[in-house]
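To start, the structure under review is shown below, and the notes come after it.
Heads up, one of the protein chains got dropped from this complex, but the rest are sitting where they should.
And then chain A:
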Amino acid sequence: MMNSSGGPAIRVEELVVRRGGATVLPGLDLVVERGSVTGLLGPSGCGKTTLLRSVVGVQRTAAGRVTVLGHPAGAAALRDRVGYVTQAPSVYGDLTVGENLDYFAAVLGAPPGDPARVTSLVGLDAHRRTPAARLSGGQRARVSLAAALLGHPELLVLDEPTVGLDPVLRQELWQLFRELAGAGTTLLVSSHVMDEATRCDRLVLMREGRLLAHDTPAALLAATGAPDVENAFLTLVRTEPEAAR
């Protein structure tokens, strides 16, 4: 089922996005290789969500090109190959976990056993009959994630999937992400929690719509001489103005 045609999972070229008169992304380039976990890190409001929305093809863009799995972002051919999890859980609060997943599975044309499979992947087996509105925030976020896992998408775009989760659950979800990547899925995961960075193959550090760095965690630490990613980010911010101007 994996697409054998080569090329990266995501190629972003000179992407410009303006929203309400402000330029959110002033011309961004990024390549994400297949089968990797890429962490998109940066402070709140730096353009992470806008970049992810552009990759999924729901963001109106002003210029530039976004190619996903060999197709223009948002192309009809991608709609059952890309899973997207928005920051706020997008599920029906009045439906049970099972009803939510059954519906999304029907829309995707996923096989009959798929809702049960993804429910146990995110650890919600005990809540299949619970209306989503009655779940905790973290549980609801996992329903939203489960919906994105339906139909084995080749690319998963996850916007802050671990926000508000306790450390044990975060650990489990990152383990799941690693397993998915091991099976060939490409993951692009945003976070503003810098300590999640070490679990990624590659890191993209963003600030004010620009890329500060795109490298492996180890190379990033080596290049900046910082003890951790948070300090590496701060070092890059301090040296960036000279580089950008």
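Brief remarks follow.
In this text, contacts are C-beta pairs under 8 Å (C-beta built on N, C-alpha and C of every residue); 3 or more make two chains touch, one makes a residue touch a chain; residues count from 1.
In this section, contacts and distances are computed from a predicted model.
The subunit not displayed here is recorded in UniProt as "Transport permease protein", chosen from "Transport permease protein", "Heme ABC exporter ATP-binding protein CcmA", "Acyl-CoA dehydrogenase family protein" or "Tetratricopeptide repeat protein". Residue-wise, the contact with the chain that is not shown comes from A:V82, picked out of A:V82, A:V122, A:L156 or A:L236. In the complete complex, the residue from A:G39, A:G57 or A:P161 that touches the missing chain is A:G57. Interface note for the absent chain: among A:V12, A:A147, A:L173 or A:L188, the touching residue is A:A147.
Taking the whole complex into account, chain A touches the unshown chain at residues 19-20, 56-61, 74, 76, 79-80, 82, 84, 86, 88-95, 99, 103-104, 106-109, 131, 147.
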